[in-house]
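With one protein chain removed, the remaining protein chains of the complex are shown where they sit.
Chains: A and B, in written order; residue numbering restarts at 1 for each.
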Amino acid sequence: MARKGDVVINIEKCKGCEVCLSACPNDVLALSKEVNSKGYHYAMKVNSECIGCANCAIVCPDAVITVYREKRK
Amino acid sequence: MKGNEALAEAAIRAGADAYFGYPITPQSEVIEYLMRENPADRTGMQVLQAESEIAAINMVYGAAGCGKRVMTSSSSPGISLKMEGVSYIAGAELPCLLVNVVRGGPGLGTIQPSQSDYFQAVKGGGHGDYKMIVLAPATVQESVDYVKLGFELAFKYRNPVMILSDGIIGQMMEKVELFEQQPRSKEEPEWATVGKKEGKDSVIVTSLQLQSEEQEKVNLRLQAKYREVEKNEVMYETYNCEDAEYLFAAFGSCARITRKAMEMARKKGIKVGLIRPQTLYPFPADAISELSERMKGILTVEMNAGQMVEDVRLAVNGKTPVEHFGRFGGVIPSPEEILEALEQKIIGG
Partner (left out) sequence: MSENTIKTPENLVYEKTSVMTDRVLHYCPGCGHGTAHRMLAEAIDELGIQGDTIGVAPVGCSVLAYYYFDVDMQEAAHGRAPAVATGIKRVLPEKYVFTYQGDGDLAAIGTAETIHACNRGENILVVFINNGIYGMTGGQMAPTTLEGMKSSTSPRGRDVKTMGNPLKITELVAQLPGTYFVTRQSVHTPANVRKTKKALKKALEYQKLNKGTCFVEVVANCPSGWKMTPVQSNKWMEENMFPYYPLGDIKVPEK
């Protein structure tokens, strides 16, 4: 079974470009309905399927995503 | 020694870290001498023939941004190409030394000596409100000494310094006393990009400001610096001014010919003196203003169509008539015709 992961998104720096959405293998991310202070819909977690692969963070042009992944037991 | 070669040797001895240039008549001997001399072996000084004057001045920018003593040289058409980089260097407040061995223009003009780049040197040349410190040697000795002085001023004010020479001084053979070899500096100025120091902010060399208020602050800082330069660095020589009724004003090689004309005039009983600005920026405006109060007239003698005459007129501010005599396009005026111009334009005028 895949290890569990999690992401922290700096929503104020997110520009809602959606590049991370298609990079995620488990459709964990979607754009928010709300906007941040710059007026952008930002990326947010919509399920708990994150495996901590960091694909989203790697393609994020604005470096807004921090990724965690549980250690192998 | 030949002027250009003496200047090149002076660069090595002044502890220059690098020279970037591109050949052009009448100053190619500078880079030829440096390549022959191979200062990398003597002092570690780097010499590179760039692909263009534009590249050369931007190499100067890069190396100057690292806090190094850097120099380039060229002649008029090449200096025009360098003007983009000079503006950036002035804007980023980097020190460097440029040499213009002036030839006649405009365009390709002629390879013969001229002083027609006065405006370009002292009024800008590149874009934006900036000033170069401009030194005008009249002898090979002075062009050697100004290399050392030029580097000192460049670092004192973090500003480009130009030696405005001409084809006469560059090509002339003259006896010269070279100063002792200076060590290359090991200092790393805090404004230089030499690698980010731990715990310190990274160093950025730039001439760009996005906010107009910030750019205005840069301009105000530059202007304050230029006022300091004007206060501290004016250099000129006067000859026979004590009893003079008339005054010649001339710089560089032209001042030497004018001095001869002055001696001829004196033999004829005409009481004429000479002021020779050694710094064209800052200009000896106060000295000229003071002298003008007891002169019946002033004649500037220049190898151009009348450039320094504008600064002399500004300094004199109407207190006495100011006229210009010039030969240009590479023609060197004779003492006889200078004297004749004095008699016709000033004394008879």
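By definition in this document, a contact is a pair of C-beta atoms (placed from the backbone, for glycine too) under 8 Å apart; a residue touches a chain by one contact, two chains touch by 3 or more.
Being a predicted model, the structure only gives us computed values, none of them experimental.
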Candidates B:11, B:34, B:63 or B:135 - the one touching the absent chain: B:63
Options B:50, B:111, B:218 or B:270, residue touching the unrepresented chain: B:50
Selected residue (touches chain absent from view) among B:84, B:263 or B:343: B:84
Where the unshown chain meets chain A, residue by residue: 4-6, 8, 13, 15-19, 21-23, 40, 48, 52-55, 57-63, 65-71
For chain B, the residues touching the chain missing from this view: 17-18, 20, 46, 48, 50-52, 54-56, 58-66, 68, 70, 84-85, 88, 92, 193-198, 202-208, 210
